[in-house]
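In what follows, a structure is listed as structure tokens, so that the remarks can point back to it.
With one protein chain withheld, the remaining protein chains of the complex are depicted in position.
So, subunit A:
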Amino acid sequence: MAALCKWPRNLAALAAALPGGGGPGRAPAPAPALEPAPEPLPETAAPATAALYVHWPYCRKRCSYCNFNTYVVPAVDESAVRACLVREARTLLCLGQVHSVTSVFFGGGTPSLASPGTVAAVLEAVAGAAHLPSGAEVTLEANPSSTSTLRLAGFRAAGVNRLSIGVQSLDDAELRMLGREHTAAEARKAVEAARELFPGRTSIDLLFGLPGQSQDAWTQRLEAALRLCDDHISLYQLTLERGTVLAAQVQRGALPASPQDLLADMYQAARTALVGAGFRHYEVSNFARKGALSTHNLSYWRGDQYIGVGPGAHGRFVLRGEGGCSREARVQTLEPVTWMQEVQSRGHGTRSRVVLSLLEQLEELLTLGLRTDEGITQERWGHFSPHLSLQAVFGEPGEAQALQQEGWLVLDSRGLRCTWAGLAVLDSLLPDLLWQLQRVLGAARRPPRGTLAEERAGGRDVRASPLPSRLDC
């Protein structure tokens, strides 16, 4: 299998030369073949890197707020699932000609319900198909109800070096409302056990804005969490997703909806408290101290390549193995049983592939990059758009300049980023910025009066996913 992946260097080099083709931290790549005047750069031959996401789709019980792609089944055929995760990871790493995997994240579902052996098998496969540096971040999402010290030690032995614990709340009544299986005491114990085994590399998730939650209650939860936590906290405002039990309860008035202003107050109070406690607010919902940022999640926000393995997992990478030259958005088949059949017969369960245009890649970069405190650096932007700088798109009079004058945004020699105030209202800034980007890019690429709809329609649909004929991964 690995032998098949040794593709002629020049082909890989060509693929790497194109936007979106590279890994993190690489210097600007030349333009795609369609763009005028590509400038070859020395780094173009750099081997591809990618982050890897592995989806474990099963839970013991569905939480009342969750609309993720998860399944509660009486018995999981773990060896079959393991074999499929392993096989798909190998196939996709090979298709992407990934030389080095920068991080691995086991998410779900409840991946802490999988056995350490499954985690080990996937990591071994990754190390076999690509280089997995010894210091690479390997995170596992864990529920307090499946995190005995023994299990955690097993995961550590399998190669996991970072734990993200779904604490969600430190109040029993709130936990019940959320449909969680654990109590506040169990959550505490889980975090303490995790900190023993993963010191400095344990993260906790907390939810705020629960129906009926007061500002005071939230402040208390936060204080309790600060006493408990390690160096990383994710604070998520509860989103009432359509189709969830909780959303239905709020909809019919069985639970109160939280007022917008209260949610804003809770967010501001939490930001202030955490920054006061020495945390860096490095993304809309993420806080870290002592440099304990999640490198895996950062790679999403920085627009790096990532590969998604498992039912419903998403990916963004260049199909170098197919001789591809543009980044694709790929989604794996949602339903686990179907997904497994596909992996068994074709080596992977990719359900949809869409080639992303330059505009689409830049739109994603803006949308994700502005969520971080560093924003979008000049260098990163240049990597995607070597010919049209941040300054050229957003430095001219227009939406971005107005937003900058109003104090929501900063554009300087470092890059484009939100101010402290701007971060909290990013979703009100993005439509303006995207609209400006569409206009400027449209004007730069074609004579006036072209529509972006054409641009979007063109180039995409590679739909379905026949396995590439040239490469038998």
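Worth a mention:
In this section, contacts are C-beta pairs under 8 Å (C-beta built on N, C-alpha and C of every residue); 3 or more make two chains touch, one makes a residue touch a chain; residues count from 1.
Just so it is clear, contacts and distances are computed from a predicted model.
This figure omits one chain of the complex; the name its UniProt record holds, of "Small ribosomal subunit protein mS29", "AP complex subunit sigma", "dolichyl-diphosphooligosaccharide--protein glycotransferase" or "GUF1 factor", is "GUF1 factor".
Which of A:G315, A:G347, A:G375 or A:G415 touches the hidden chain is settled by the complete complex: it is A:G315. Only one residue in the set A:A80, A:V245, A:A424 or A:V440 touches the chain that does not appear here, and it is A:A424.
Only one of A:S115, A:T149 or A:T367 touches the chain withheld from this view, namely A:T367. Residues of subunit A that touch the chain left out of view are 53, 68-69, 236-239, 260-261, 263-265, 267-268, 284-285, 297, 300-301, 306, 308, 312-316, 329, 331, 360, 363-364, 367-368, 371, 406, 408, 423-432, 434-435, 438, 452.
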